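With one protein chain held back, the other chains of the complex are shown just where they sit.
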Amino acid sequence: MSMKSRFKSLVPYGVILVVLLFLPPIIPRFYTYIFTSIFVTALLAMSLNMVVGHGGLFQFHHAAFYGVGAYTFGLILTKTSLPIWVGFIAGPVVAAIVGLLIGWFCVRLTRLYFGMLQISLGSLIWAIAFRWYSLTGGDDGLHGVPIPDFISSSTSAYYFILILLTICLVIMYAILRSPFGMTLQAIRDNPERCEAVGINVRRHQLLGIVIATFFAGVAGVLFVVLEHSVFPDLLFWVLSLEIFIMCLLGGWFTFAGPILGAAITVSLRTFVGIYTEYWTLILGIILILLIFFLPEGVMGFITEKFSGRAKKVYEEG
Amino acid sequence: MGKRRQTFSVALLVTFLTIGLVLPLQAEARNIKVGIIDCYSGPAAVFGNDALNGFKLALEEINKEGVLGSKIEFTTRDTKFKVDIGLNMAKELVMRENVDVLAGSINSGVALAVSDAVAKKEKVPFIVWISKSEKITGEKGHRYVFSTADNTAMGGKAGAVGLAKKPYLKYWIAGDDYSYGHDIGNAVWRNLKALKPEVEKIGESWWKVGEPDLVPYFTSIIGAKPDAVIFCTGGASMANCLKAIKSTGMNEKMGTWIHTAIDHAVLKPLGAEAPEGVLGEIQYLFYYPDTPENKAFVKAFEAAYGNPPGFPAFDAYLAAHYIAEAFRKAGAIDREKFVDALEGLKVKSPVGGMVEMRACDHQAMFPMYFGVTKKTPQYDFVTASDIKTLTGEEILPTCEEIAEARKK
Partner (left out) sequence: MLPDLSALGSQFLVGLSRAMILFIVTSGLSFVLGVLRVPNVAHGSLYMIGAFSAFSISKLLGGGSLGFWLALILSPFVVALVSLVSERLLFCHLYQREHLMLLLFTFALMLILGDLVKLTWGAEYRSIMAPDFFKGSVSVFGWSIPRYNLFLLILGPLVAIALWLFTNKTKIGKIARAAAVDMEMVGAVGINVSWVFAFAFVLGCFLAGLGGALVAPTVSVTLGMDHDIIIEAFLIVTIGGLGNMWGAMVGSLIFGLTQSFGVLFWPQFAIVFPYTAVVIVLLWRPRGMLKSVW
């Protein structure tokens, strides 16, 4: 891809970023909060998509790593007197380690087995967090996590998380465009051929998982920064499936699809929840509509609609 | 990536959020707004609905007279028993709906999270009902959170006072493996041990919340032959527990106690099949005390909602009156004045008498009724009998204990 068209394709992102930077002073505080919530969720969805959309793995319990990152950060801040930057680093690192451990077991299997095994092991983590009352606060969770003032207000949390989100996205983009990322996608499309060509499929997949779970851990840490709380729901399998839906909704073969999916889901959940207690029903119906009519996701749908020239340009670079 | 695609997606995003902005906000005529977050889905919904009904009934009376020349209105949000949704909704109520006061919720996790991240941070008064964690007004209490619920410290003390009078010496503690279970177990045991040092704990069993098959646990406990079993459970899980007590015949072999065992909401669906002889206490019974005030309350509630009120309705009814009276005393719709007015305020209880909102910890002080389940010909469900009343002063932790807990 030539420098010029690569630059061209990034311009829209730049525009959005600039718009986002100027939003907080002009929108009500609640919307600042919702946007920040979207940023955190978007990061989580993007991290899942690294292994699902781009890696083709059945990562059915991604939320486990998100929760581990959140709990690590929360525990360090509430139970120890270590400085906050230790928490910032420890959260994603521990999440990645857990990702490595669980991933190591899962990659020996394929597809459905991979997913079911991950649900089993992830549920074990949930059960431990839920029951280990003295350490994790059990089902109550940890509240009042001491977040320093400079990132504690609505606006400062917004900017902090937005900046971190941007950094992470840039890194993810770079990884996906790198030889490693390309190999991962090749493995997704045809693992046997890759194996035949001499690529260590398992090691690549495992590395992909570690990277994805690292970013999930970052999302977990950012969640705590925003909400000042940690609780077992972050580790629950239903959340894992919701993230899946976000990727599907946004379009999992596109880069930024999950961001859109996260944005739509969080907004809908908040605003629909105001008017009805049957949000779950509506989510289910939306999901069914998606599966039937928009399997490529919103982004994918738009891709096809407007594709023609745009797609060609993209591919030929 | 096509530029058109990007513009489209940004437009989509902005559209969603604009829908939110444009949606009609409350009218400007300044009524007092209460934002209620509670669980209206899943097994906890029965309690959330009961509380809401109690609140609405109280508002009907209050709004006849009005408060400071206007009325109290409310809006509800369903937390689905999830803490992140609860937090989300509480923030939405405060930052977008601009409610004056928050109220709710059955989930202690939600109550604690909202108390800290929303009530304390945004300085919005939050009146908690149903949630029983003693941390709410105990170690995590602060200026902006109040409670009209009974908490595990109160339940534990009430239970201990009742149990100390019985001849039981060897106890087994069993229950739901989550914070409520452990809290109530710890509270009742430490109080019981203090009142009657010769009691002995011979074992413990913990099962996951909502565990459907308790029989293996029960047969094991019966085999160990304690004098009595302290069950640390509530809600749907308690219904399973009561069923298992009956099916294994445990209530005939030894003493059994559950906090809120005499809760009508759980006894009613079990009908005449609920076990007899189970001890428990609760802060509200629609059939006791048989005062004219209680009768009138029950009559009005049944006329409006088709079933008698339960303890959540009691909690919420009190909360509504506290809100009304505190604003009246404050003289303005001002949150700080409201908080000051609410401390030490006394309101009428639906069963007669006054209930004080204790200033030192913001906990409402009401009595609890300790009784034993028994079948009576009057009803086709089991009710409490041999009821003893324990006053608020007897069961609340002292202000010194609260101060100690908050220092940590």
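Per-chain numbering from 1; labels A and B assigned in written order.
Assume contacts are C-beta pairs under 8 Å (C-beta built on N, C-alpha and C of every residue); 3 or more make two chains touch, one makes a residue touch a chain.
Values in this document were obtained by computation on a predicted structure and should not be read as measured data.
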{"item": "Contact set of the excluded chain (shown chains only)", "value": "A, B"}
{"item": "Selected from B:D100, B:E134, B:D177 or B:E281 as touching the chain missing from the view", "value": "B:D177"}
{"item": "Selected from A:L17, A:M116 or A:V201 as touching the chain missing from the view", "value": "A:M116"}
{"item": "Option from A:F105, A:F180 or A:Y275 whose C-beta touches the chain left out", "value": "A:F105"}
{"item": "Residue of B:G210, B:G331 or B:G353 touching the missing chain in the full complex", "value": "B:G210"}
{"item": "Chain B residues touching the omitted chain (full complex)", "value": "40-43, 45-46, 48-49, 174, 177, 203-208, 210, 212-213, 215-217, 219-220, 223-224, 236, 239-240, 243-244, 247-249, 265-266, 269-271, 273"}
{"item": "Residue ranges of chain A at the interface with the undisplayed chain", "value": "58, 105, 108-109, 111-113, 115-117, 119-121, 123-124, 127, 131, 237-238, 241, 244-245, 248, 278, 280-281, 283-285, 287-288, 291-292, 295"}
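Criterion: only the chains that are shown with their structure count from here on.
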{"item": "Chain A to chain B touching residues, read off their complex", "value": "8-9, 11-13, 15-16, 19, 28-31, 33-34, 37, 127, 130-131, 133, 137-141, 143-144, 227-229, 231, 233-234, 254-256, 260, 263-264, 267-271, 273-274, 277, 279-280, 298-299, 302-303, 306-307, 309-311, 313-314"}
{"item": "Complex interface listing, chain B residues touching chain A", "value": "1-10, 12-13, 16-17, 19-21, 23, 40-41, 77-78, 80, 82-85, 87-89, 91-92, 95-96, 108-109, 112-113, 115-117, 121, 133, 135, 140, 177-179, 182, 208-209"}
